[in-house]
Every structure is written in structure tokens, then in C-alpha cells.
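The complex appears here without one of its protein chains, the remainder shown in place.
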Amino acid sequence: MTIVYDDTETQGDVPVRRIRFTINGEKKIAEVEPRLLLAHLIRRGLGLTGTHTGCDTTNCGACTVLVDGRPVKSCTMLAVQVDGHEVSTVEGLATASELHPLQEGFKEEHGLQCGFCTPGMMMAAKALLDSNPDPTEEEIRWALSGNLCRCTGYQNIVKSVLWAAAKLRSESAG
Amino acid sequence: MSQALDEIKIGGLGASRKRVEDNRFIRGKGNYTDDITLPGMLHMEILRSPLAHARIRSIDASKAWDIPGVHLVLTGEMMATRNLAWMPTLSYDTQAVLATDKVRFQGQEVACVIADDPYIAKDACEAIEVDYEPLPVIVNPEQALAEGAPVIRDDKENQQNNVVFDWEVGDAAGTDRAFEQADVISRLKLHYPRSHPSPIECCGSIADFNRATSKLTVYMTTQAPHIIRAAVALVAELPEHMIRIISPDIGGGFGNKVPVYPGYVCSILASILLERPVKWIEDKTGNLISTGFARDIYLSGEMALRRDGKILAVRMNCDSDHGAFFSDAQPSKFKIGLLHSAFAAYDIPVAHLTDRGTYTNKAPGGVAYRCSFRVTEAMFFQERMMQAAADDLGMDQAEFRRMNFVRDDDFPHRTPFGFLTDSGQYAKCLDVGLKAIGYEDFRREQAEARKQGRLLGLGISTMTEPLGAGNSREYDILGIKMFDSAELKVHMTGKAIVRTGAKTQGQGHETTWAQIVSHELGIPAEDIVVEEGDTDTAPFGMGTYASRSTPVAGAAVAMVARKIRAKARKLAAHLLEVSEEDIEWELGRFYVRSAPDRGVTIQECAMAAYSNMPDGMEPGLENTAYYDPPNLTWPFAVYIATVEVDPETGVWDVLKLVAVDDCGVRINPMIVEGQIMGGLTEAYAMANMQFITFDAEGNCVGSNYMDYLLPSAWETPGFELHSEVVTPCPHHPIGAKGIGECAAVGGPAAYVNAVMDALSQTGVRNIDMPLLPDRVWEAITYSRDVSGAPPVRSDD
Partner (left out) sequence: MYPSRFRYEAPRSLDEAIGLLQTGGDYAKVLAGGQSLVPLMKLRFASPELVVDINNVPGLDYHRADSDGTLHIGALCRHADLERSDLLKTTQPTMASAAPLIADPIVRNRGTLVGSLCHADPQGDWASVVLALGGSVMARGPRGTRVIPLADFVTGPFENVLEPDEIAVEAVIPAAKGARSGGYLKLERRVGDFATVGVAVAVETTGENVTRAGIALTGVGGSTIGATEAAAALVGGPLTADRIAQAADLAAQAARPRTDHRGSAEYKRHMVRTFVVRILGRGPVAGERAAEERAA
């Protein structure tokens, strides 16, 4: 990935840092200003626009990605901080041939309307299911309490996660 | 033997078809405005005023220009030389694009910077030096109308005070006479606080002026792309055919994305000046502090009652706070929107309503946020007054409402404010709701709990609302009538594309419009693609807000499909070599009445339109319909909530929420339920935690998500939805009514009435929303009403 700037006097001298990281299983190198937020590295640097930004006070969770498997709000992490780490975004959920059960579940149970909070919601849900394959409704609502949705009222999001959990359990059993 | 297709199987009306748009959203492949990158694109950031009311002495942008990577710094002065410092609003007022003489609300746009990237643009904004001279601040209508109050709109030639308008409707004299006959007069005053739609995605635009083609393309978060095209043509004086507005995927609208914002205008001018694409994406603070808010109205009412509970008349006298500019997006004849839809479900012979609109030092707006043009205010106040009146009479809440309902056989019914409601089964909905909530059992439980000092409460709210603005006699925005449109093209293999003048922001149009076509033509829904949002290709429409799409655009889809079917019938007759009178239709197929086994599918007709036309017939199978609705549609709902209030802390929890919605024929039940649950959640938010207020200096409290609270999955209650009652709309082509906003309109009163019911022994009449713990505690502890109107209380 290359970032190109106009070669003005001071612009050309802005210090950047070289980082190496993995994104959805692919190894990358990037040269970034320290102040670049991880969300912007993902969206603008890598062109992975599935991760969204929705607020400026670390509340809404639309920017949620996984870093080393744990959900973080990518708007509140510096890009330089993923040097040496693994980042997973919504674009990495599906394989070439199959959707992730969470993606299927959200469609089956009408867990999205405008779709803007959905990637962040699914990543947070994925982390939940990775550690708790059989969550109760209460546990799901608790785990997703850092992700805001304006459209759905959450009831169908809960059903979507329950649907996905059931499918994942039957896949691992079967 | 019928060969009609199974409508549910092919995805017609009533099918809970899974959504087409989900396919890209779940993959993170949505195409929202900020996802779009154009070659050579620059980025714009806005500098906003920290003060609510101040004269601008000077603006020094020299340091900003010096920052490497900055291409342009726009100020009001520069805009003024191009006649763009002010722009017309959708309510025939003017609004500052960039401030010139004064700033009139905290957060108002003062300058903008266009740079290589938004980080640099923000650096440059910080380097702009503005010298302000503070002026006295006005944060409510009382201050606005006080003797000696500063005139906020001293830019307007004949403005001597802070009054925007005085408006009234109804029969003052008749109402006065009715009040003289009253046995009981019930009174209520409350403030419906300022709220904000706050979709998760903020507003933004990418303006791309191409000097080589003279064409301006603007990608933007707009619920009404054609209105924007007209506004840009007007404001920027560019020819309409050289303007293309593209509304891509929108991350929630709720009315926030209807108005024309200064950021859009600045990005357009910047692109024209720089001849490069300019992207402006606001941050959440900008969105909350400056874009279209909703409500902020002081409602005062009186109800004249007969001793047996019959309502004789209603009076409403209101003061609406419009902020610094009157920019409401609403039908032009109604200054306070459809506030006069209040009491439409109750059989009241006479009523009178007045409203005075005032300017204050706050962001402009008032109509937005799932409100159906202020019907949220109307229905909330209605149900709060119904609650108060039943209490004053000592009557049961449910029975008081029931006895005053318009009866099933009284339709069409003219409301005292002049609306014509046409259908409904109000009592039946109430019955379903009462049964579902376990009304009798709850009242017993409530009485028992009271003995132990526990406060349980039950709240009923009903609503009917005029959805589907609207018929051309009465409804227009800036003179443009509020019809809508659909264009349908059937290809030779029987696949189709439909485009409408609506613009979905999560309502699922890509899924539901196809279902209507399926219903009319028997083409499987999966064979139909739906597009909206590009003014170059979509037929002219007034966009999606105020729950108007199913009533108007949806009707247009049905009508254009019927035009297609009429032509297909002629093709069928030609293929079957009979006359048209001998042709019958069943879903997906035309057949010969006297020989039903002889038939042709709609797909065969489509092929014939390109390859085997009868003599004299124009080839092709496509058409457009513009639909001017004869009336609005009138869904009805009953929402009942039960709560428990902790008297020691003022915290209240929802025990159960039952929703009974009658919105006529449901195109896609799954999607309808999603809309209702979303609305019930916004209702909960408004009742419980969500509001914008101001301190005495005009500082906005609620300009970020730490202060403007949206409930998460943890706080939001579960909902029990009922769909047993279906009263089709008598005039809509498929019998459907609007639904998108009903729960936001009717929901808040259910929660509030429940809490007030829990507090009924305290004698408290009203607590303003949101019913924060401290307000509830204060009401209980001191047996007094609690207001939430600005300015915020402080120690000073």
C-alpha cells in the first residue's frame, strides 16, 4: 500500500512509521503518521469500507473490529498500535464460498435495516460466540451493549445472534 | 384448474421475504457516502462557532492558508461575493450558509477548509482566528418574546422581534361555546423536549464539478434527491439538467437527511472553484449541534368534558421553538406541520389550535425524527391529555378512550381540525392490547404491590396519523406537489427493473417494491431489481420521510405495474388469437376464459413485446406512473406499557410493552415488524434518557453521545407485537397504509403514562420527558410537577 503526498516543503517531511500487520489473514506493510486512527487505516488506507465511523466519543461501536481476536473500537486505537498484530474486519467473515453463520443469521432474522451498525455489531457478536457458544439473551445484550443501533430496536439482533450460535453449535457437533 | 402462482412463494404481498439489500450490508459491501472515493478528491472540514449569539468582528484565516496541503479556505465574506452566504430554506425563510455578520447558535458554520485529507483540514480549522463579540442569548420562547429581547434575525428587513409566525386552525367561537357547557375542564401543560434523529451515519456529500462536461454530480446523504436537485438549481444557479444528485446507501435517515445543510452548499462551491471532487463528512458533534432536530415545543391544552366522559371540545395553545432559522421540511401550508392531527381518533365535535413560532439561539429545525411532520407532538400531547382527563373524571383509562373513539361505522370521519379519516377498528385494537397486557390482572397486581410500597404503573397510548403526504390540493413543499412516481421496465425474458422517486434508508424498498410488482404481475420478486436515489435515472419524486413511501411511491409501483399488465393483456390476446374480452388473468398468467388450459405466462407476453407485437402496437413493455394520492392513509395503533418505578431512586424499568398496529395490508410482515420495533425503541429513548438542552449561555448539552443518550441493547426492553387487526386502506391500490413512524409517534406516551400511573397517588400531573431518575424522584418526593425546559438548572 502506498500513500502519495504533494511534495511541498514541510509535507514531504512529515514523519511516518512503518508497520507490519495482518488484515483478514493477509500480511501488509504500511507507512502511516502516528496520529492516523486505526479506523482510517482500514477504511482509507486499505479500502475496506465495511468498518464504519459514527461518533466522536467512542460510544457507537460502528467501528468495531477484532485485534488478536478481541473486539476493539478502531476509532480509539492508533494505526501504529497494530504493528505486529492481527486485525479482523467484516470483510474477513465470509470465506470464498460461504457466509459466516452470523451473516446468515442477521439476514434470516432481519437483524439489520440501514446496515450501518451491522459490521461492528457482527464483529462484537463473533467475539462473544468465540468465547461463549451458547449465550443467553441477557448475555448477548450485555456483550453488545457497546454497539448502538438506531433502526432495529435490538430484538432481532438478539435473534440473529441466537440463530448463528445454534448453527455454529450444530456445525461443530455434526 | 387454476395455474395461478403461489403468491407467498414468489415473494408477493404478505411474504416475509428476506431482504435483498442485506446481501451487501452483511458483507460490509454497502456503498455509503463516506465509502466513495473519486480521483483527485479533497476533504472539507467545517469550523463552528463556540458561542450561541455573537457578532463577528473579524476572521483571520491567513495561518490556515499557510498549512501545506490546504487548497481553499471559505468564509462567509467569500460566499457573500457569490451571493451564497445565505440560502432559502424549505419553509420560505433564509438560512446562513457561512456566518457573515453574526453567529446565531452554538455550532453554527463559520468557515470551512478544503485540504488533501481531513486531518490537515482540521489542523487548518484550528488555525483560523475568529474575533467574537458576545451578545445576550435566548434559549426558549419566553425569553424570545420578553420585553427588550435582542432580535436574533436582524438580517431580515422587516423583522422587529423574534416571532416567526402565528398560526391557528379550527373553530375558536364554537370551541368557546362548547367549553361553557362543560361539566369538567381538564388542563395540561408540558414541554416536548428537543430531540435529534441521530442516525448512526452522519450527514455528508461529495461534490464533483466536472469542468469538461459542465456537469455537477453530488453524492450525498439525502432522503430526497430530487428536492435537493431543485434546491441546488435554485441556490447555485446551475441548470437543472446539469445537476445529478446521487443518494447511495444511507445509514439511517429518520428525517435528519432531508434539509439542505450548509456543508453540502460549501462542498459544491468548493468543487466548482477547485474543479476537483470535494468530500465533506461531518462528525457526530456537528450532526447533533447543527442539523435538523425535532420537537422543542411547549404544549398547553384544555379539554371540555361532560360528566359521563364524553369529550365536548379541545383547545391547544402552543409555542414552538424553531432555532435561529425557520427551516422545517414540511408541507408549506402548515406552519406547525400536522400538529392539528391531534385527537383524530376521537369523536370530538369542535376544537381550536394556535401556535406561535419563535426564533431562538439554537440550531434550526423542529420537524424531523420520525415525526410525520409533528404528529409525534400531536399524539403525545393527545394521550397525555386523555390520561389527565380520565384521572380528573375518575374513569378507567381504557374505558374513557373507548367511549370517545370514532366508531367503525362512522367512517369517513371529519376531525374537528379538518382531516378526513377513512378507516379503522379502534375498539378492536384496544381489546387486543388490553388482553395481551393482562389488564385486569395487572390492576390487581398493582393494588397489591402498592400495599408493599412498590410502584407499578400501566400506560395506554393510541394513535392514528395522516401518512402519505399528500394530495396535491393541500400538500406541497416550496410549491412542488407531493406526488410520487414509479417507472417499470420489463425485459424480454420477463425480468424487470423498477425505479421510484423514493429513497430508502433502511426501510427495505429494494425488497418491498419488488413484492408489489410480484403481486400485480406474477413475476417472482427475485426477478425484479429496484433502484432509487439517482436523479438522472429515477423518476421525479419527493423522497422518503413522514412514512409516505408505501402510501405514495408504493401506490405508484402498483399503478405502473397495472399499466404494464393492461398492455400485456393485449399481447396475450394477440398470442392466444382471441379478443381481449375473452382474456382472464390469474397470478402470472393470462388465459382464455372459455378454454382455461390455453394461456400464456407474463414472461411470454414480455418476449412478445419485443418480438411479436400486434399491428400498430408500440414495442417494449415499460411505463411510468405518477401518483397523486386522493387522501392520506390512516394507520391506527394501541401501545400499552407496564413499568415499575423505584421510589427511592426514581429509576423505572419496563415490565412489558405490547403493540397492536393496524396498518392495513402489510407488504412484508417481517419488515413492518422491524419498523415498529425501531420506533418503539426511539419512543423508549425519548421517554427515558434522550434529549438536547441548553444552559443559560446557549451551550448545547447533548452535542455528543456522552450527553445525548441512545439506549443500547442492555436498556432497551423487549416488545410483544400484534398484527391481528387489519383494516385495509379504502383508497390505496393495495390497501396498505404507512407504518414507519407509528411507534415513534404513539410509543412515548405509553411509557410516560405508565410512569405517571405508577405515581398516581402522589398527585403529580406531569413530568417532562425524558423521565430521568432525578425528575421522577423529585416528583415523588415533593408531589410536584417537574419541567425539563431549557435553560438547564444549575446552582447559580
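A and B label the chains in the order they appear, each numbered from 1.
Operating definition for what follows: a residue touches a chain if its C-beta (ideal position, glycine included) is under 8 Å from a C-beta of that chain, and two chains touch if they have at least 3 such contacts.
What you see is a predicted model; the values in this text were computed from it and never measured.
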### Query
So which of B:R454, B:K489, B:R598 or B:R784 would be touching the chain we can't see?
B:R454
### Query
Which listed residue (B:V137, B:V645, B:V672 or B:A749) would be found touching the missing chain in the intact complex?
B:V645
### Task
Please give every residue of chain B in contact with the chain that is not shown.
118-119, 122-123, 126, 283, 454, 644-646, 648-653, 688-689, 693, 701, 706-707, 709-712, 714-715, 772-774, 777-778, 792-795
### Query
Which parts of chain A are in contact with the chain that was left out?
14-15, 17, 33-35, 37, 53, 56-59, 61, 64, 70-73, 75-78, 80-81, 83-84, 124, 142-147
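Definition applied: only the chains that are shown with their structure count from here on.
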### Query
What is the distance in Å between the mean C-alpha positions of chain A and chain B?
30
### Query
Okay, in this complex, where on chain B does chain A touch?
18-19, 21-30, 32, 34-35, 37, 68-69, 116, 119, 198-202, 249-254, 283-285, 505-508, 670-671, 673-675, 677-682, 704-706, 710, 712-714, 716, 718-719
### Message
Quick check on the complex: what are the chain A residues that touch chain B?
### Response
5-6, 8-11, 33, 35-36, 43-44, 47-57, 59-60, 62, 89-91, 93-94, 99, 103, 106-108, 110, 112-119, 122, 140-142, 144-158
